[in-house]
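Worksheet for the structure shown next.
Removed from the display is one protein chain of the complex; every other protein chain stays in position.
Chain nomenclature is as follows: A, B and C, assigned in order of appearance, with residue numbering initiated at 1 for each chain independently.
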Amino acid sequence: MTLSDIAFWLFSAGAVWTAWRVFRTDSMVRASFALMLSFFCVAAILLLLSAPYLGIATIFMMAVEMMVMALFMVMFMMNPAGLNPMMMVHQHKVSIGAGVAAFAGLGAAALLTDLPHHAVAAGKPVIRDLGTELLGGSMLIFETAGITLLATMVATVVLSSRSGRFGAADEGSRPPGLEPGGKPAGRAPERDSDHSHHAEHGG
Amino acid sequence: MTALIAVLLLLAAGVWFGATVDAVAEAAVAGRPVRTALAAPFRRTALMLSRQAIETEHPDTLNHLLAPACYLVLAAAGLSVVPFAPGVAVTDIATGLVLWGACEALVVVVVFLNGWSANAPLPLIGGYRYVAIGLPAMLISMFVLIGTALPAQSLGVSAVVESQRVLINAVRQPLGLPLFLLLGLSITLRGPFNYGDSADLVGGTQAEVAGVQRLLWRGAKLAMLTAFSAMAATVFLGGYLGPVLPGPAWLVLKTALVMLMLVAITHLVARVPPARMLTWLWTVLLPLSFVDLVWAGLEAMR
Amino acid sequence: MAMTALARMAARAPVPVFVATGQGWLASCRNLAASVDVAVVTNIREAAILIVAGEPRDEDRDALRRLHDQMPHPRATAWWGARPFAEAGSAIEVSATDDPGPLLRSAFAALLARVRESEPDWLPDDPPNPWQGEGDHGQGGKGMMGGTPYGRPMAMTADDLRDGLALDSFTFTIGPFYPSLPPGLALELTLQGDVIQSARVVRPPLDPGEDAAGACRSMTVGRMLRLLELDALARRCEAVPVEDRDAVNGLKRWIGASCAMRAIPKGLGRLAGDDARARFTRMVAALGDAEASSIAGPGGRLVDLLPGLEWNEALLVINSFSHRDLVALAPREMEQEEDSEGSAEQREGHGI
């Protein structure tokens, strides 16, 4: 067992354990950062797999993503610190079954398949390879990802902002008539509005 | 090994130097006797060591302890990519700039956790506010850093230094250093970018902290100031490059210069309300960093 | 008893004091700022000695007790022209006319050397409501929403002025010793995040009297500078001798050069045609004048200006008024006065 093997198993155990903690802690902020640690462990494994850029980029990205995740947790959860016990689950048994089945199936596939063995040669300029691939042969894919991200940004703003094209988002909106001054198109927004605050968080 | 010792020495010296310069600048601006300011860091340290540490009601204890420690570790990790002489760096990797970027991003997490863990309103507001300002500030710095990678044709910090043999990046990309300094103020929670530990929240993330905990956080902030200054000196001022003096001496001198600039800005420039700063960051400073990137690209193609 | 090297070193630092200002004591507090023996801190957690300067109002006494208990050990209280509370054991008493500096210094050294005993709490250290024992996990109620953990009711959602996302709101009281508010002013604020949804005056600011106008002005400008994150400049402002024209003019130049005026957004807290920036500019220009300057009958209420503002902006608006104007703008609201008394979320000097 070499040093990198030991490191690999340590990080693997860390990744799986922190992933498990995500759904087992009462504090939502801790859940977010447990997920971040799980990503960091995977990033460390990526470093061991001689993918230095991907590993460090994962750390970089996940630090930011999980920070935002934690913010949303504090925003939307009524008990983000876990001062009261926290167990908001449905179809619990089915989910456990599905998780175990997924692990068993994928694990069996990994164990039973005859996997190729061809490791990266030491000293291969992997970062340079990645750069030339991104801006060379696969530029179209890379650019598509970029454009998709841009579209995501626009969509995100449209979805989350209050001011909609036809009125405030939380009031329900109707598009204007098809001809000037005509009857508004579309269904009238319902005024039922279950605005009972946090109605869903029963015991 | 020498590099590791150098990193620790530079951090320790930087914390002392930063604390002293800070105290002197503060005394000068406040119109108090400057001479006693030289001893002030030691006295304040002793004072904080002799006070009780506060325990708030039901804090997130683990994170409360981890936050200052992680901040310190991030400072050390950030400094580890800085080469002291050709080839002398703790982590002399080809992705040094990305590693530094990861440290920047994690500073935001650490400051938030520090504010969160006290379980009190003012620290939490400080933590939230810092995330809102810290994330865009970090984005800007990443664009600026990528700009410096262009002439070097590498993400390695050593290569960035070597690319400045003819002309330092502060001259070649004039927008870069000022924008990067903003990040320095932001990740060290200073002056015009002090949105986490600000006075209107009686110390923000530090509002409920006393004794050793306060000392640790203060020390970690100064360590981060050192790490940032060394990074700015390396990436924009040519790091260890310079005539006559040996390389490490140049690095230390340039680091001290950047620290002086940051300390002066801290005490002399007012801070704007957070909402206004957020607007500026997204509408003025971020586009400026794009301009810097385009500038750097055109310059590198020349 | 021999002092340890650490305590000796610590005792040479300026004494960190927190000043709780009482009736008629605004002008004297200015002298503390100029003293080299003490460093006035704005966070009670940093202070070693609490100075009660002048007799506190009757209704502020409980707040003062809570403030005292937030100070970390070793700690002491100095009563400067005030009668010590019955529970304050070995009190440091300073007569109204004395300079407290030397006394504070010796008391501070005695505290650090453990010669002087640190003061115990003045209030019992209990949660405001019992919470343990009920529910499956002893959380004080049923399910995830039930009960009042640690005596605090669960946060409930409320409408939001900023963009209508009705998240959990948070109501608490700051003052009457909050360092970014004029002494005596206590406000009950309801926040969504850091945006103020509603405000109510719990206690009006202390009335400084006519002759304290100059001192009040430099204290107000100091608070304003601190809100703009110019702490060192704020100290200079609080300590500047008002009769020294050169010193005052030098201070004005420093303030101008720091972009302090331009940092305040235009149109913030507009009242009677003036915004916060204009009021602050005028206040800085009047530094060193002895007579009071006041908006002629400002008219309006402070609490109407605050909703919708972010925390920092709201504090900037409050401190852009002169102390006398604030006395007029934030009168005592009689109804519900006792309502917040004993509420779990009293925050007096600062946080918890």
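Going forward, contacts are C-beta pairs under 8 Å (C-beta built on N, C-alpha and C of every residue); 3 or more make two chains touch, one makes a residue touch a chain.
Simple rule for what comes next: contacts and distances are computed from a predicted model.
Q: Which of "NADH-quinone oxidoreductase subunit K", "Peptide ABC transporter substrate-binding protein", "Hydrogenase" or "Putative, Na(+) H(+) antiporter subunit C" is the UniProt protein name of the chain not shown?
A: "NADH-quinone oxidoreductase subunit K"
Q: One chain isn't displayed here. Which of the visible ones does it touch?
A: Displayed chains contacted by the hidden chain, ordered by label: A, C.
Q: Write the list of subunit C residues that the hidden chain touches.
A: 157, 164-166
Q: Considering the entire assembly, which residues of subunit A contact the chain that has been omitted?
A: Subunit A touches the chain not shown through residues 4-5, 8, 12, 15-16, 19-20, 22-23, 28, 31-32, 35, 38-39, 42, 45-46, 48-51, 53-54, 57-58, 61, 65, 68-69, 72-73, 76-77, 88-92, 94-96, 98-100, 102-103, 106-107, 109-111, 115-121, 124, 126, 129-130, 132-134, 137-138, 141-142, 145, 148-149, 152-153, 155-160, 162, 169-170, 172, 187, 189-190, 194-201.
To be clear about the criterion, only the chains that are shown with their structure count from here on.
Q: Considering only which chains touch which, label the overall pattern as line, ring, star, complete or other.
A: Here the contact pattern is complete, since every chain touches every other one.
Q: Indicate the whole-number Å distance between the mean C-alpha point of subunit B and the mean C-alpha point of subunit C.
A: So the centre of subunit B lies 30 Å away from the centre of subunit C.
Q: Please output the residue numbers of subunit A that touch at least 2 other chains, ranges allowed.
A: Residues 83 of subunit A touch two or more partner chains.
Q: Two-or-more-chain contact residues of subunit B, please, as numbers and ranges.
A: In subunit B, the residues touching two or more other chains are 58, 128.
Q: Spell out the part of subunit A that touches subunit B in their complex, as residue ranges.
A: Touching subunit B from subunit A are residues 27, 29-30, 33, 36, 52-53, 56-57, 59-60, 63-64, 66-68, 70-71, 74, 81, 83, 127.
Q: Contact residues on subunit C for subunit A in the complex?
A: 136-137, 139, 141-147, 149-150, 154-158, 163-168
Q: Going by the contact rule set out above, which residues of subunit C touch subunit B in the complex?
A: Those in contact with subunit B are residues 6-7, 9-10, 12-13, 16, 36, 42-43, 45-46, 48, 72-74, 112, 127, 150, 170, 172, 178-180, 191, 193-194, 225-233, 235-236, 239-240, 247, 254, 257-260, 262-265, 310-313, 315-316, 347, 349-352.
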